[in-house]
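All protein chains of the complex are present and in place, except for one that has been dropped.
Now for chain A:
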Amino acid sequence: MTIVIGFEGSANKIGIGIIRDGEVLSNPRRTYITPPGQGFLPSDTARHHRAVILTVLKEALEQAGLKPADIDCVAFTKGPGMGSPLVTVALVARTVAQLWGKPLLGVNHCIGHIEMGRLITQADNPTVLYVSGGNTQVIAYSERRYRIFGETIDIAVGNCLDRFARVIKISNDPSPGYNIEQMAKKGSQYVELPYTVKGMDVSFSGITSYIEEAAHKMISSGQCSAEDLCFSLQETVFSMLVEITERAMAHCGSGEVLIVGGVGCNLRLQEMMGVMCKERNAKLFATDERFCIDNGAMIAQAGWEMFRSGQVTELEDSWITQRYRTDEVEVTWRD
């Protein structure tokens, strides 16, 4: 029996989760929510995380019904993400590991998403679409690496959605993406927007500048409603994502798709991906907001796999990094 606690705080969520051999014992989380029109800045986000992290830690232990002595390993997010929130959370992880006398493990955030998705859905060897505020990647496993077949060449899809939400002042509570999804259900008119796919790569900077520039004019002139824009933006960017996923599947000969990351809990994206999968007799795996959105259990789960395969991170190596590519990690726990 191996019990791992995971600390995640690379963006505006702070989460701590505990995993015991594939079972999620607890997974509490808090989100730093900014007013409409505003994004989250690193220093304010770090301050938010500092203020709540010990409360969340207590919750995680209590809900799991465990004492620190029961824990085998302390995992934390090494990167990628925002510098100061990462530092804040790593500091707490290092401190408790020393207090409790437990080994540490620095985990790649993206690998956390993938391993959590695999655990929850039981997908065996899927093509992974990883979509969040900071990342957009199409990934497949081979020869001990999660290899990146496609990715954004500029900004992430979540960043595109967030920036649009800021321009037309959509609420950030619980998240801009969630509110865009709800508004999109009331949209009906399809407005043509720039569509940029390059092989298995995508670009979102063109569509983002276009819609930032045009949104107010289109709405105030009565050409379309804010809901229509939400609808059209989703239809366009999600089509791009489904297209590059399908291209990677055809190229790799894969029959499974797993969607992970914060944007992955969008039901319209899941629905579109499901239709694509049906058209090629493939299987779709997705999870809900508990596990798609950044959380502590995903770091615990990747940490569990790493720890079981013999990895630990020495104290002097327990630094964080804002850039950390998915394919830098040697996957020691899969054949």
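As a convention for this text, a residue touches a chain if its C-beta (ideal position, glycine included) is under 8 Å from a C-beta of that chain, and two chains touch if they have at least 3 such contacts; residues count from 1.
Here is the rule we use: contacts and distances are computed from a predicted model.
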Which choice in "Ras-related protein Rab-2", "DNA-directed RNA polymerases I, II, and III subunit RPABC1", "non-specific serine/threonine protein kinase" or "SWR1-complex protein 4" gives the name that UniProt lists for the one chain left out?
-> "non-specific serine/threonine protein kinase"
Based on the whole complex, identify which of A:Lys67, A:Lys217 or A:Arg323 touches the chain you can't see.
-> A:Arg323
Absent-chain contact - pick from A:Ile153, A:Leu267 or A:Leu315 | A:Ile153
Among A:Gly9, A:Pro28, A:Gly106 or A:Gly133, which one is in touch with the chain left out?
-> A:Gly133
Option from A:Ala46, A:Ala64 or A:Met82 whose C-beta touches the chain left out = A:Met82
Only one of A:Trp100, A:Tyr195 or A:Trp333 touches the unshown chain, namely A:Tyr195
What chain A residues would touch the chain not displayed?
-> 11-12, 79-82, 132-135, 140, 142-143, 145, 147-154, 156, 158-159, 162, 190, 192, 195, 197-201, 235-236, 239, 242-243, 246-247, 250-252, 262, 271-273, 275-276, 279-280, 322-324, 327
